[in-house]
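Every protein chain except one is present and positioned as in the full complex.
Residue numbering begins at 1 within each chain, and the chains themselves are lettered A, B and C in the order written.
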Amino acid sequence: MAGSSIGTILKLTTWGESHGAGIGVVVDGCPAGLPLTEADVQNYLDRRRPGQSRYTTQRSEADQAEILSGVYEGMTTGTPISILVRNTDQHSKDYSKLKDLYRPGHADFGYDMKYGIRDHRGGGRSSGRETIGRVAGGAIAAKLLAELGITVTAYTKSIGPVFAETFDSAEISRNPLCMPDASAAEMAASYLEGCMEHHDSAGGVIECVVSGMPAGAGDPVFEKLDANLAKAIMSIGAVKAVEIGDGFLAAAAAGSENNDPFIPAPADSETDKPRITKSSNHAGGILGGISDGSDIIVRAAVKPTPSIAQPQKTVTRDGRAVGLEITGRHDPVIVPRAVVVVECMTALTIADALLTGMSAKLSSVKTIWGN
Amino acid sequence: MAGSSIGTILKLTTWGESHGAGIGVVVDGCPAGLPLTEADVQNYLDRRRPGQSRYTTQRSEADQAEILSGVYEGMTTGTPISILVRNTDQHSKDYSKLKDLYRPGHADFGYDMKYGIRDHRGGGRSSGRETIGRVAGGAIAAKLLAELGITVTAYTKSIGPVFAETFDSAEISRNPLCMPDASAAEMAASYLEGCMEHHDSAGGVIECVVSGMPAGAGDPVFEKLDANLAKAIMSIGAVKAVEIGDGFLAAAAAGSENNDPFIPAPADSETDKPRITKSSNHAGGILGGISDGSDIIVRAAVKPTPSIAQPQKTVTRDGRAVGLEITGRHDPVIVPRAVVVVECMTALTIADALLTGMSAKLSSVKTIWGN
Amino acid sequence: MAGSSIGTILKLTTWGESHGAGIGVVVDGCPAGLPLTEADVQNYLDRRRPGQSRYTTQRSEADQAEILSGVYEGMTTGTPISILVRNTDQHSKDYSKLKDLYRPGHADFGYDMKYGIRDHRGGGRSSGRETIGRVAGGAIAAKLLAELGITVTAYTKSIGPVFAETFDSAEISRNPLCMPDASAAEMAASYLEGCMEHHDSAGGVIECVVSGMPAGAGDPVFEKLDANLAKAIMSIGAVKAVEIGDGFLAAAAAGSENNDPFIPAPADSETDKPRITKSSNHAGGILGGISDGSDIIVRAAVKPTPSIAQPQKTVTRDGRAVGLEITGRHDPVIVPRAVVVVECMTALTIADALLTGMSAKLSSVKTIWGN
Partner (left out) sequence: MAGSSIGTILKLTTWGESHGAGIGVVVDGCPAGLPLTEADVQNYLDRRRPGQSRYTTQRSEADQAEILSGVYEGMTTGTPISILVRNTDQHSKDYSKLKDLYRPGHADFGYDMKYGIRDHRGGGRSSGRETIGRVAGGAIAAKLLAELGITVTAYTKSIGPVFAETFDSAEISRNPLCMPDASAAEMAASYLEGCMEHHDSAGGVIECVVSGMPAGAGDPVFEKLDANLAKAIMSIGAVKAVEIGDGFLAAAAAGSENNDPFIPAPADSETDKPRITKSSNHAGGILGGISDGSDIIVRAAVKPTPSIAQPQKTVTRDGRAVGLEITGRHDPVIVPRAVVVVECMTALTIADALLTGMSAKLSSVKTIWGN
C-alpha cells in the first residue's frame, strides 16, 4: 500500500532506506511565498543528527540537505519541495549475520511476513534515518506556523524512571538529553551510564507544546486534531503511546476537576473584540477534536532501544531457535534524538489542519475567492 | 473539510446530529459475498444503547438500524452499505439556555470559532449518538474479521481509580460496567454512586484485544497499524490517550525487559510449515507498524463525562462570565458505552489494514489477477 | 475498493441501488453558513426525473429528497449533509430472466467478474438512479458557486446526428431535449421517433459552460482542473468522451489559431486594479490545469441507450450463447436526463477546486488564520 504519505493539503511523502543511496522527502501543498533556505532545513536536521553525545551513535554522516525543487529565489513557489540527503556512511557495518535472523523488538519478522523480501541492512524503512524526511518537512511546517505566530516546542519529559520536575526552556538545548530540568538531566545521565554498563537501554517520554494556537482548527469526527496528532506521533518508530493534555490522568480524575472553566480574556487591543480563554488546561488545548485556543499539549512514550548488546534469544527465517548478540555501537536511548521528530510531526499536523480548515465558513470562502 | 470519512479501502463515512432526523453511516469497500443481516448490526448497536443501567441515561430510543443498500439476499454485493437510524427521542430536553453558552469540557466554543454557526442541541456532531455510525460499521468489520478467524474484544480496564485485576471474559457482559473482574466491577459501582451523590462524574480506561491476527498487516511508515489504531481510537469523543502493548510502561522499562524474544511455534498441522511466535508480548502485537502475529493490545483513556450537575463557571458567546447549571440526567461515566465503540474502531482499522495490504507481494497479485 | 466518494475538501459519497430501499448521498465539507432547503435540492432532482416526456421512461417515482443532517434553521452547519430518496416504484418489472444473462452494452458481465455476485435488478449501482446522489450534491455545489457569482449551465449539443447550431439559453428548459436551438430540437425529436420505430436508441453530446469563474483555480499537475472535470464527467454512466474547449478540434488546428491572445480588460470599477482577459477561448478557460478567468467549456459524449427492444445476441453466466429481448419501456435516449448530471458533476468539481485552493498563497493563509 502507498503508506509513505501523510497530510491532506500539506502532504509529506518520505522515501529511502538507511543503506540505499539516500533519504528524502517531498513536501507538497506548502503555500507560495514562504521564505525558505537550505539552512532552515539544515538547522532542524542537525538537531536529530547522531554523534552529538555519548548517548547517541557516532555515525559521522553530515546529513546535508539539498533542496531540489519548489523554492525560487529564496521563496516557496507552491509547488512540491523535494529534499535529498545522501547516505554517506553506510558501509561501516557488517549486517550479513542479521540476514536470516529476526531481531527482538525490531520489525524484521513483520517485513518478511508482509513483503516476503527484506533489505536487512540497518532496518530498511524502519531505520531511524527514515525520520530525516519527517524532520526536513517539519522544518518547513514550523516556518509556516511561525508566520502565524505559532511555535512548537518538544523536550524530554522523562528518561527511564527519571522525570523532569521543573521547566526552563533554555535548558532544553543545553543538555544532551533535551530535558528542561538540569538536575533531572544529570540524574538521567547517571541512569543511562548504568544502562550502558549492563549492555541495556532505556526509553522515556517526550512532551510537546504548541503555543499561539488559534481556536477553531481541526475537525469534529475522524479528522479530529488530536486524532491526527495521535496518528502522526504514533507513526514515529518506537513510540508506543500518545496522550493529549492530562491523558491517562484524566481517566482517573473527577469531571469537576477535569473540566476547564471558560473565562473572559483581555479584549484584543486592536479590534476591542472580546476574547475567551480557559482558567485551566486539562484538555490540552483540544475539545471535541477542535483547538480551543489554549496551548496544545501532547506526550509520546518512547520504548527503550531494542538493539542491545546483551545475548538475546530469537529464531531464524526457517524457524530455528538461535542466540543473538548485536555488536557495534547503538544508542542506549533514542529519546533525545526523537525530540525533534515529535516536534516536527506535531508542526506538520497543526499546519495541515490549518490549511485544510480554511474553507469551514462561507464567509472565508468569499474573502478568498469573491470579488 | 471532509472529515467524516476514515479508511483507505474499507471506508466509513458517518453523518448526523443527535437532534436531526437521524444518524447514519455509509460503509464502502466491503468485499462482496459476506453474509450480513440487520440483526448483525442491531446486536452491536444494542450494546451501545443508553438506558441499560443506572449509570447510563434513560433515553428511550430503540436505535433501530435499517440497511438501505449494499446487501442483496443476505449477502454483501461489494457496493456501499448505507445504514440509517432515525432519531426518535430528540425533543425531550430544552437546550435553549445553552444556545449562547460554552459548556466546559465540550466542543461548543471550538465549533463556534470554526464554523461561526452551531446546532447547540445535544452537541451536534460531538454527540455520543455520532458513534452509532461507527458501531454499525464496526459490526460489519467484525463479521468480516470473523471470516478470517480474527476476533476483537474490548472491556473496561478501570473506572476512576478502580482497576480490573483479574480477567474473566464471560464477566464482561455480565456486569453493567463491562469489566472482566466481578469484584472490581462492584467496587467501581460503589465509586460511581459516590460520584453521583456529589453531582460529579468519572472516566476510565478501555482495553481491546485482537486475537487470531496474522503477521504482516500494516505498513512501515505513516500507515503503521498502530498509528491508524491511534487515530481511529483518539477520534472517539472523550478519548484523551492511546497505548499499544505496554504503552507508557515501556518508556520506563529496560530494553532487555521490553524486547519480546521470538521463539519457534508448533508447525502448521496441515502444511507442516514452521511457525514463529514470541514468548512475551510487551509490543502489543505490532513491531515497526506491522502486526507480528501476537495479540494486538490497545488501551484508551476516557475522560470523565463533562456534563455534571454541579454549578460551573463559563462565558457566553460575547465573552461575559456566567454561572452554568446543567440539568437533566447525564451518565456519570461514559466508559461502559464506549467499550463497543473502541471495539468497533479497532475492528474497522484492522480490517482496512488487511484489505489495503493484499497487494504487498507480487506473488499475491499474480494469485488474484494472473491466469 | 471504496470507489463511492469523490472530491478532496468538498466530498460526495453516494450509495444505493435502483431496487434497494433507497438512494442517497452524503455531502461532506460544505462550508458553514450557506442557506439551503430541501426545495433547492428538489428543483435539481426534478430536472433529472423520468416521466417528463415521451423520450424518457414513465417511472412514476416522485424522487422526494429528505435532508437528514447538516442543515440547521435553513443554513448549512459545516457538518455532513445526508440526503435520502426512497425508492417507491421498484417492483414494476420482472428482472428474473436477466439474472443469468449479460446484457450487451451493460456492466453485468464486469460486475460478475469483479464481485462474483450481482444484484441483477435494474443494473444495481450502474442504474441511472445512482445519479440522484450526484444531482442532490450538485444542487448544493451550485448554490455555493452562486454565492461567488459563478453559474454552471449544461445543455444538449447534439442528439444522434442532429447538432444545435444556435444558442438561446431560454430555449434549454423549453424543449424536452434540453437543446438551446428550437429547430434542432424539432429535428432531433423526429430523429428519435425514427429510432423508436426501429426499436433502436440514440446518443448525443452535452455541453457545459461555467461563467463568472475566477482565474487561479485548479492545480498544475495531477489535480489539474480539466483532469478532475474529465474524471467527474467520465464517471457518469454512458459517457465515453470528454473535451475541454476546442477538444479534438485543437488536435487538428495550428498553434497560431489555437493560442488565445491575452488582452487588457476594463479595470475593476471598485479597486481600479488592471484586469486581464483573452480575446478568444479555444482553451476552454483552463491553461496548464488552472482556470484563466474565461468561461470553462466542457463537452461529454453520451452513448446510445444500451437497452433496446431489438433481438440481441449474448451469453449466459456459464458461457452459453442465447438470444435476448429486452422488454419494458426504455428511454430511446438518455442525453436529456444526463444534462443536469453533467452540470452537477461540473459544479461539484469547480467548487472542490475552489475550496482546496484556498491556501495556495501564504497571504491567504494569514488572512484567514492570522491575527
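Quick notes on this structure:
Note that in this section contacts are C-beta pairs under 8 Å (C-beta built on N, C-alpha and C of every residue); 3 or more make two chains touch, one makes a residue touch a chain.
Computed from a predicted model, the values in this text were never measured in an experiment.
One chain is not displayed; in the complete assembly it touches the shown chains A, B, C.
Among the residues C:T79, C:S158 or C:T346, only C:S158 touches the chain that is left out of the figure.
Checked against the full complex, the candidates C:S18, C:T305 or C:T346 give a single residue touching the omitted chain, namely C:T305. Contact residues of subunit C toward the unshown chain are 1, 3-6, 8, 12, 14, 102, 104-107, 109-111, 113-116, 123-126, 130, 158, 160-161, 195, 198, 200-205, 214-224, 226-235, 237, 240-248, 250-256, 258-265, 267, 274-276, 279, 283-284, 287-293, 301-308, 310, 312-315, 318-321, 356-357, 359-361, 363. In the full complex, subunit A touches the hidden chain at residues 1-5, 7-11, 13-17, 20-24, 26, 28-29, 32-33, 66-70, 72, 75, 77-82, 84, 114-119, 124-125.
Along subunit B, the points of touch with the absent chain fall at residues 8-9, 29, 31-34, 76, 78-79, 144, 147-149, 214, 217, 220, 268, 354-356, 358-371.
The rule we apply is simple: only the chains that are shown with their structure count from here on.
Of all chains, the one whose mean C-alpha position sits at the greatest distance from that of subunit C is A. For the pair subunit A and subunit B, the fraction of shared interface numbers is greater than half, so the two copies use mostly the same residues to meet.
Separating the CA-averaged centres of subunit B and subunit C is a span of 37 Å.
Inter-chain centre distance (subunit A to subunit C, centres taken as mean C-alpha positions): 44 Å. Annotation: 25 Å between the Cα-based centres of subunit A and subunit B. For subunit A, residues touching at least two other chains, in rising order: 8, 214, 217, 220, 356, 359-361, 363.
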